[in-house]
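What follows is a set of notes on a single structure, which appears directly below.
Only one protein chain is missing from this complex, and each of the others stays in its spot.
Labels run A and B following the written order; every chain starts at residue 1.
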Amino acid sequence: MNRLKPFAYFEPTTLPEAIEILAAKKGAAFPLAGGTDLLVRMKRGVIKPSTIVNLKRIEGLDQIKKEPGRGVRIGALATFSAIEDSHLLRLSHPVIAQAVSVLACPSIRNLATMGGNIGRASPASDAAPFLMILGATVSLKGPQGERELGMGEIFSGPGTTASRPAEAITSLLLPDMASHSGAAYLKIGRREGMDCALAGVAALVTFSGGKREAEDTKIALSAVAPVPMRAKKAEKTILSGRLTEKCIREAAKVASEEISPVSDMRASASYRREVVRVLTYRALMTALQQAREG
Amino acid sequence: MKTNYVGKSVPRVDALEKVTGQAIYCVDVELPGMLYGAVLRSPLAHARIIEIDKSAATRVPGVKAVVTGNDFPYTFGHMVKDQPFLAMDKVRYVNEPLAAVAADTEAAAQEAVEKIQVKYEELPAVFDPRKAAATGAPIIHENLERYDHSSMYKIVPGTNVCTHMTYSRGDVDKGLSEADEIFQNEFYIHPVAHTPMETHAAVVQHDPSGRVFTVWSSTDAPYQRAKDLANALGLSFNQVHFLSTYSGGGFGGKGAIVAEGIGVALARFTKGRPVKVVFSRQEELTASQVRLEAFLKLKTGVKKDGTLTARVAEITWDNGAYSSKGPEVARRGAMTIFGPYRTPHIRFVSQLVYTNKQPSGAYRGFGTNQVTWACEAQMDIIANKLGINPVEIRLKNFYQDGDRYINGQVMQAAGLRETLEKASQEIGWGEQYSRSTGALVRGKGIATTIKGTATPTDSYCFIKVNFDGSITVLTSSVEIGAGQKTVLAQIAADSIGVPLDSILIPNPDTHVTPFDFGVTSSRTTYHMGNAIRMAGQKVRKEILEIAADVLGANPQRLLLCEGKIMDKDSEHEVSLKEIMTKKYGGKGGTILGDGHYTPARSSIINAEHKIQWMGSIFWMWATHAAEVEVDTETGVVKVLRIAAAHDVGRAINPMACEQQIEGSVIMGISNTLFEEFKMDRGRIMNDTFADYKVASMLDLPVIVPIIVESHHSEGPFGAKGIGEPALSPTAPAIANAIFDALGIRFNELPITREKVLSALRERDPVQ
Partner (left out) sequence: MKISIDLTVNGERHQVDTTPWITLLELLRETLHLTGTKEGCGLGECGSCIVLVDGRPVNSCLMLAVDARGRQITTIEGLVSNGDLHPLQQSFIEKGAVQCGFCTPAMILSAKALLDENPDAGEEEIKQTLSGIICRCGNYKKIIEAVRTASDGKADS
């Protein structure tokens, strides 16, 4: 069966210690978070790290807590199950539990972490789209200290992030959602059970109470470009007009035109384009309805 | 006859071991001194092997043997002896094994494999069986005609055609000339993987002094595998000793020598130390075997009223690089392409062609999935064009009792009609219902199937009544996962007259348990069931004679029921245990009964001269009716409901029948909508479950299993079979329902979400 090859192993208990090891080993060391992606790629021989730095023994990296005045902070090592079950997040950002429920399957969500998902920078990430529409920022810590990157800046290409050498993702900050807002994440795979998204769409509508204009609309997409992306042209279509069904239909069309999907063994570019249009429409309609109700 | 167990949904006798994690599968076997195997596989689809350098591999610490094809130059093959244990002169598909290592640890074996250097000379490869059959195609087996093979399979020398077969009955030209309409359609059915959850595995030990190979395996037919291995190695049958374990699923995939061959090659060189070989999921998906891909052409003449007048079929099957059971699939599968329909004039051409792909072989249905796909889709096409209700056109042409099959066998068709009537009624055929909501559109479809069993094939068993009244049934029918042990124990219990829990059926052991053709072809309940019934009646008779002797009673007046012997005259009751103790006292003893069932002498299979081999001792009938909902904006097909009616003859265990039906429906949905190999120059790109998608629990529709019991005159308690026919109607039923919903006909499988949307857009472009 699939086995891991031997590697040098470190189990730091503090973040500075972890950064020190990562820095000392240069590019040869990989941080281990949940392991659901890293260990798979190691077993398959896609990557061959000589050193593994297990971050799981670092205290406090898995916390989910309110940061008054700023929002909710999710530790990089928080598992998706912890995120899905978080009472705090269910109240503050209900879209997250909805989106996470279609990410892999429960037993994988018990292992997989938010930080690992971002660090993996998969073009088909199920987490990136909702983080993007919620305006999350990513905190990193490295030899040069701490810094924050927006979700729009964190991915630099398929499988790569803008993190510097020996820099580790430590947490994400989710700003509070405005009242009268709604959000949804929709994806399509090849079957109903766990599958890599062929296309994923997250949409957020913030509705100015009583009026028919959307104050704010965000659309983020995965599996249709080298990195998860915001559909900014589509967002503009909505902001420039009244939020009618026709306008949403138009925005969906624009979203399907501003992507750069690839054809691979999972799906063709044209299927992805078509589905993005449909899912964008449906996600916006769902978000709109929630915003009106909220 | 009154039964205590037969006909009841008794819980599975193997369930306790399985729910507690105690059941031992092949992958769980651990032996003292055991080594671990790993395999070097070809990166190329077709290449000459110039040189293999194993020197670096042999130096890896812990390595005990590095074996190449030249070290172990034997070939095997169940039907055509064409497959080397390890590739010798050339490789013929990507991931073909060409060297293997045995080492103290799996890691050492793997490390050594990576150090073997191979030089290849790449050869042109061919992946489409139609192209492979054409002149000028690269030849995959240069000396095809020299391979040992049964005369039943006609090889075409100098080509890639492994089996060519034609058959006709009646006068097709006359039949076509009598038709009002002639339909010509082409169909394609894709290869799919069995994906048993337990991958192929084997533990093999070679005892150099006795020259015996002992093989632990979860194969579906230990006698066939042992026979083929003995034949390959020039050994006698008793020198290849198979010990069956529990099996983590087979579905036909465990019907070939796979990991066993690697294990044998390695064990030959490990000086008596056992070697364990476990395939990774990637190896399972790319280098075990798959369902035969097939291209099918059907030409059918029909009267305006829907009466079939003639049918002509042409099938090209993909054999892959080696034969496995391909030749028999191509033969037996082709025979049922005309469906369960009376057709006066028929002709078929069936050819099986080698390609540079993973070998194809048995897959639940044994060719029936492929031909049913074509036959039942075309029946729908015909019904639609002629404006006849799809249920009516089937009823009109169905075999009736006394009709003749294509070889002249007189059909026992009871049950066929009932499956159609019950399935269509359950799905609400013909009723009005709301067909669309927004982008969602619904439709219904039906499909019927005919499936025979390999005939004539034999089963033997021994029943041992031990000195304490406990019973051991010695059979070589493995528990492949479908409930074989339970059903056979039920038959044994009622045949002898003892409690079910007094019966134990150990796993097969070819040094001990007698011959069985195999757990294949839905034959076990019928064949082994009959053998056990016979043996059971024998031991019952002997028990009663002993009891009469011990009790001084008349054996004719004694009854044996639930392990108790009762004298009808005195109503005196004694337990079997007491009788056995009295008879055998402290010194012990055994009552032994044997059973041998063969259908060879049954009048049921009487046919016309020389074509008796085409018949079947029993025919299994089934109809599936499906309701689907298609999202016309995304192409997502949701199967809402499937009513699956099966004529099983008699349900020995209704719950086990339901398991087979429900499980097949899921497998059918999975095969039809999700599963598909993605190939690049012969390399399977989706070699894990991440990208080879099989149905999950979230893809489960409402399944209504319907058991029809037509009572077979020679079956044990009237039983026939169920494992295979349950799969084949699912695909055409779904496709016919999609047609009903969208008006779009899919003649090629699979019907993925993307294909559905693409077909919709072709018809209705987006404005």
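Simple rule for what comes next: a residue touches a chain if its C-beta (ideal position, glycine included) is under 8 Å from a C-beta of that chain, and two chains touch if they have at least 3 such contacts.
This one's a predicted model, so the numbers in the text were calculated from it and none came from an experiment.
Contacts of the undisplayed chain with the visible chains, over the whole complex, involve A, B. Screening B:V665, B:V708 or B:I722 against the full complex identifies B:V665 as the residue touching the chain left out.
Summary of contacts with the chain left out: across B:Y5, B:F72, B:F187 or B:Y246, the touching residue is B:Y246. Touch with the chain that is not drawn comes from one residue among A:A29, A:I52, A:A234 or A:A251, which is A:I52. Residue in contact with the omitted chain (choice from A:Q63, A:S81 or A:Q289): A:S81. The chain not displayed touches chain B at residues 9, 11-12, 14-25, 27-28, 30, 194-199, 246-251, 280-281, 480-483, 655-656, 658-659, 662-667, 670, 688-690, 694-698, 700, 703. Summarising the interface, chain A meets the missing chain with residues 1-9, 11, 32, 35-36, 39-40, 43-44, 52, 54, 56, 81, 101, 104-108, 110-111, 192-194.
Going forward, only the chains that are shown with their structure count from here on.
Between the Cα centres of chain A and chain B there is a gap of 44 Å.
Within the complex, the chain B residues that touch chain A are 106-107, 110, 199, 278, 280-282, 633-636, 670, 673-674, 678, 685-686, 688, 690-691, 693-699, 752-754, 757-758, 761, 766.
Residues 1-3, 5-6, 44, 188-196, 265-268, 270-271, 274-275, 278-279 of chain A are the ones that touch chain B when the two sit in their complex.
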